[in-house]
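Working notes, structure below.
With one protein chain removed, the remaining protein chains of the complex are shown where they sit.
Order as written gives the chain letters A and B; numbering starts at 1 within each chain.
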Amino acid sequence: MQRIGVFVCWCGSNIAGTVDVKAVAEALKNEPGVVYSANYQYMCSQAGQNMIIEAVKEHKLTGIVVCSCSPRMHEATFRKTAEAAGLNPYMVEIANIREQCSWVHKDMATGTEKAIILGKAAVAKVNLNAPLTPGESPVTKRALVIGGGIAGIQTALDIAEAGFPVDIVEKNPTIGGKMAQLDKTFPTLDCAACILTPKMVDVAQHEKIRIFSYSEVEDVTGFVGNFDVKIKKRARFVKEDVCTGCGACVEKCPMKKIPNEFNLGMNNRTAIYIPFAQAVPKVATIDANACNMIKNGKCGICSKVCTAGAIDYTQKDEIISEKYGAIVVATGFNPISMDKFDEFAYNQSKDVITSLEFERLTNAAGPTAGKLLRPSDLEHPHTIVFVQCVGSRCASCAEKGKEYCSKICCMYTAKHAMLTRDKYPDTEVYVFYIDVRTPGKNFDEFYRRAVEEYGVKYIKGMVGKVSPEGKKLKVQASDLLNNKQIKIDADLVVLAAAIEPDKSARPLATKLTASMDTNDFFTEAHPKLRPVESPTAGVFLSGACQGPKDIPETVSQASAAAAKVIGLLVKDKLKGNPCVARSNELMCNGCSSCERVCPYGAITYEDKEFRMPDRTTKVRRIAKVNPAVCQGCGACTVACPSGAMDLQGFANNQIMAEVDAICK
Amino acid sequence: MQVEEYKPLIVAFCCNWCSYAGADLAGNNRLNYPADVKIIRVPCSCRVNPMFILRAFQRGADGVILCGCHPGDCHYTSGNYYTRRRMALLFSMLDYLGIERERTRVEWVSAAEGAKFAATMNDFAQKVASLGKNKRLEDLRCKK
Partner (left out) sequence: MQKVSREILVDKAISLLNQGVVKAVFGWRKGEFDYDVTPAVFTTEKDIKENFVFNGFCGANFSKYLVAKTVNFDGKILVFLKSCDTYSFNQLLTEHRFDREKVYAVGIPCDGMADISKVKEIAGDGVSKIDFEGDMMKVTTLYQDEPVEIKLGDVLLERCYNCKSKKHVAYDELIGEDGEVLDSNRFDEVAKLEAMTPDERFAFWQGELSKCLRCNACRDVCPACTCEKCVFDNPNSGVENKAAANSFEEKMFHIIRAFHVAGRCTDCGECSRVCPQNIPLHLLNRKFIKDINQFYGEYQAGEQVGSRAPLVNYTTEDVEPCDVFKGGEENA
């Protein structure tokens, strides 16, 4: 049986004005377990707290009920008081008789009656309280960044600068991501490579950063502070530490007709290749699907020309196991496939391209060395039509597009249009749009310059059909403002394809037990207040994997995620919230209902041997809650039909006791 | 017959992160609602077991209301979505058993919606009061 002390606070006249505090203290004295009851002007004051400490000692109290303001206000205060008095801090319950009683009721009799009932409920709960101790777990002081685009690069650099080792896992042979493919960046028009490549070099040279390129995350177990990750390093058949990146092998490779991913297939590369000049790591990679030597053992030229002796045709995929304290997801985005958008003739004509392909066409390192030429005949296009929102804001066509706004297209299209008019003033440029969305620093000014200074023809309306006819592309569109149909003979059509999360994100989310929305963007822990944390403790979000973003936004989120990671890694130990779920293994059926509703992946299963009353043993599957991962929502406790799963601090019998006390 | 004014007994389960704070805000702003409403704090609306609700009715509650974060705003990301399914089904079942539907309610009230909290409680208490005493669910043994 508990020995409970009840302390009724006046809060000056805030409570005492509408609640007869003496009557409350008197009434609660008779509740089961209550051995001491007092009232005082300000319980939270030093004198009030001392009064509690004295009473605990004098009356050997085991539990405390404070009838006062909201627990959101002073629960922490009184828990500390209890601790100072030598009690477990979780033996305290607050009856909220100010915000939820004296302040909302005017009549003394009503207020007093309700305060007594709220006090009784708190007493009933404390009677069932048990001392709780938050668990502690050590923190591995190393971070993993998944994805080596600008988001991953920035996050890794910031964490490394703070002194913590960071590993970047990048599935491509080089880091750099989408930004490395871009030509110029809006709204400043500085060259993407000029600002990105120095950062890539910083990453390569940083002593705290390791890059696992051509690698993927294979498996993740563990929890915040203690993740165990298996990384699959795919065989690139080139010894990374030996290759000097001289490129002799690339020159001599006889397999020259492999579509070049970096240029989106608009030109070819060799079977052994370095994606681009500034690649990091600058090492060659052999494409096993294209290399004759690997496919049928006939060739071996690269190994002959490699003076460093870096080629190793026998290389195998390698699994690296490493421990991490925090994981940052920076898996980025891709433009959606245009296969389902037949109306734009993307698959019929080479001269219908996506905006990312346009970037490559205007990039000095691209297939045309930066000259804007039509892919079909390498002639200069004189009329270019840009189509916005291809697959974005597509509520009615969800089967082929996306419902959301891809956010970056308005700005990059303005950039493309402006740059085209700047370099080739003889080119007519049309932009078809639903709306032009330009919130952002200097964004609207940028768009207006495109229209006003560069004479880009913006037309509100959607393109209905693009049909290739001879060398031209017949574009049929509607002009909504002038309410007429337009036909344009274009030389080049550029589609602002919607962007979607990278395909690797969904399986990764499963491995991380991080939640995703229906569009496969990672969900943040709180949409407003915790935008860079995933709901899974220790997993953080950086860049477009969380939602469409431009570069400055990505970089700020990347740095924010890094700050959160640093905040986690500086701790030696993590103290958990002790109000977590616990499974009673004797009652657990192992049915997995709890695991399915757990937003944090805190529940795992194990087979355990039980001794039965008849002296036989029985192996049963039972649930186990990892207290370091559980956040204490209680979803599992209701999903569990047997009641094996319970929440400490808000246990079934505690809440039931409160219900009973209120309904008496 | 008693002539005493009938006072309904209402149990409100409130999520610690939103509606419990909303109730506090209603208090801060001195917004009145009937003292018949007694709040029980839970970490998330998804902590509310149908057994708690039935128990409250069994012990003489006249109405039970559950308040949680607005869909999409759950502190634990998905708790209130489970609440929504569980309560939609439970309340539909109670209705099927002939229990007045106005005695149960789920309401999404954020920490910033003190006024909504008070208005919700006023409205709910009034509806429950108009139904009169809950006779269909109470357990007579629990009466003193």
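We take it that a contact is a pair of C-beta atoms (placed from the backbone, for glycine too) under 8 Å apart; a residue touches a chain by one contact, two chains touch by 3 or more.
Quantities reported herein were computed from a predicted structural model and do not represent experimental measurements.
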{"item": "Neighbouring displayed chains - absent chain, whole complex", "value": "A, B"}
{"item": "From A:Lys57, A:Lys106, A:Lys484 or A:Arg621, residue that would touch the chain that is not displayed", "value": "A:Arg621"}
{"item": "For subunit B, the residues touching the chain missing from this view", "value": "50-51, 54-55, 57-58, 71-72, 78, 81-82, 84-101, 104-106, 136-141"}
{"item": "Touching residues (missing chain, whole complex) on subunit A", "value": "517-518, 586-593, 596-597, 605, 616-621, 639, 641-644, 652-653, 656"}
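Definition applied: only the chains that are shown with their structure count from here on.
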{"item": "Residue ranges of subunit B touching subunit A (in the complex, touch as defined)", "value": "9, 11, 16, 20-21, 23-28, 30-33, 35, 38-44, 46-52, 55-56, 59-61, 72-73, 75-79, 82, 86, 118, 142, 144"}
{"item": "Of subunit A, residues touching subunit B in the complex", "value": "70-73, 96, 98-101, 103-106, 110-111, 113-114, 117-118, 121, 515, 523, 525-527, 535, 579, 597, 599, 631-635, 637-639, 647, 650, 652, 655-656, 658-660, 662-664"}
